[in-house]
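This part shows subunit A:
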Amino acid sequence: MLRRSFLFCLSGLLILAGAMSASMAEDRSINVASTTSTQDSGLFGHILPLFKQKTGIDVKVIAQGTGQALDTARRGDADVVFVHAKAQEEKFLEEGFGVKRFDVMYNDFVLVGPKSDPAGVAGSKDITSAFKAIRDKQAPFVSRGDKSGTNLAELKLWKEAGIDIDSAKGPWYRDVGQGMGAALNTAAAMNAYVLSDRGTWLSFKNRDDLEIAVEGDKRLFNQYGVMLVNPAKHPNVKVELGQAFVDWLISPEGQAAIAAYKIDGQQLFFPNAHDS
Partner candidate 1 sequence: MRAPLSDLPLILDDVSFRAGGAVILDHVSLSIEPGYPTLLVGPNGAGKSSLLRICMGLARPTGGTVTWGGRPESRPLRRAFVFQRPVMLRRSAAANVAYGLRQAGYPRRLRGSRVQELLDRVGLLDYADRAARSLSGGEQQKLALARALARDPELLFLDEPTANLDPAATRSVEEIILGASHSGIKVVMASHDPGQIRRLAGEVLLLVRGSLCERGTAAEFFDSPSTSEAAAFVRGDFVL
Partner candidate 2 sequence: MTEGLSAWQLIASGDAALLAIVRLSLVVSLSAVTCAALVGLPLGASLALTRFPGRTALIVLLNGFMGLPPVVVGLAVFLLLSRSGPLGSFGILFTPPAMIIAQALLVLPIIAALARQTIEDLWREYRDELTAMDVGSVGRIATLLWDSRFSLLTALLAGFGRAIAEVGTVMIVGGNIDGFTRTMTTAIALETSKGDLPLALGLGYILIILILTINAAAWGLRVWSEQRVNG
């Protein structure tokens, strides 16, 4: 009797699940694995309705860290992957999980810090010397520590500044292992420096005493790329619908939609699908 009620329940669940997935397969939707910073910037809220209006396709964004987003795509749980970590994306392609990579847009990172500016870097346009100053003064610094695109960019900058961060880090370097918003919350609470993408910073509401310290350095540019997940590896990928999304992103229409997204009159993302 026990086994029977268990089987009954399990089969009920599976029927429910099957019905739901069947109905989902019929409706036009795709899973896009992207990053929390892209989601937090509000870009999707702006461009996805435009895409739906044009094609009738529902885009379901699963926002995770870059590492996790690429992993989700590798597992075949997403149809398209849209992140900003070129080196990792190219590795993804080499492994055969992606069909082709297209540049879509870039935004930039900014170094955000307390108004009191303990490292004395505010207003600088040189990110690596700013990092050196922070390390020298042991000013509090929050790192995302989650293998995200932002995190990887931060680690790359330490290297370019000639600093081996693994040995140089001390109590001043706080590795929080979380997304951009959480890292900003922590930095605001601790009056620390933190590297953020401009988009998340502009929509971030809990600034406390933080303001932009360093911006405009070419090394702070953050390139976004989009890839269709390879149906040869995962036959369940919705190729037609996914490709439609990829195509739209790099089309003049999609690029214009991206450029039109503004916060407080400021453009966040700069489309560059056709720059060489």
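Keep this in mind: a residue touches a chain if its C-beta (ideal position, glycine included) is under 8 Å from a C-beta of that chain, and two chains touch if they have at least 3 such contacts; residues count from 1.
A quick word on the picks: all candidates are chains of the complex that A comes from, given by their letters.
What you see is a predicted model; the values in this text were computed from it and never measured.
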Practice task
For subunit A, choose the touching candidate in this complex from 1 or 2.
Solution key: 2
Practice task
State the interface residues of subunit A toward candidate 2 in the complex, per the touch definition above.
Solution key: 1-2, 5-6, 8-9, 12-14, 16-18, 20-21, 24-25, 31, 36, 40, 44-45, 60-64, 74-77, 178-182, 184-185, 188, 200, 203-207, 234, 236
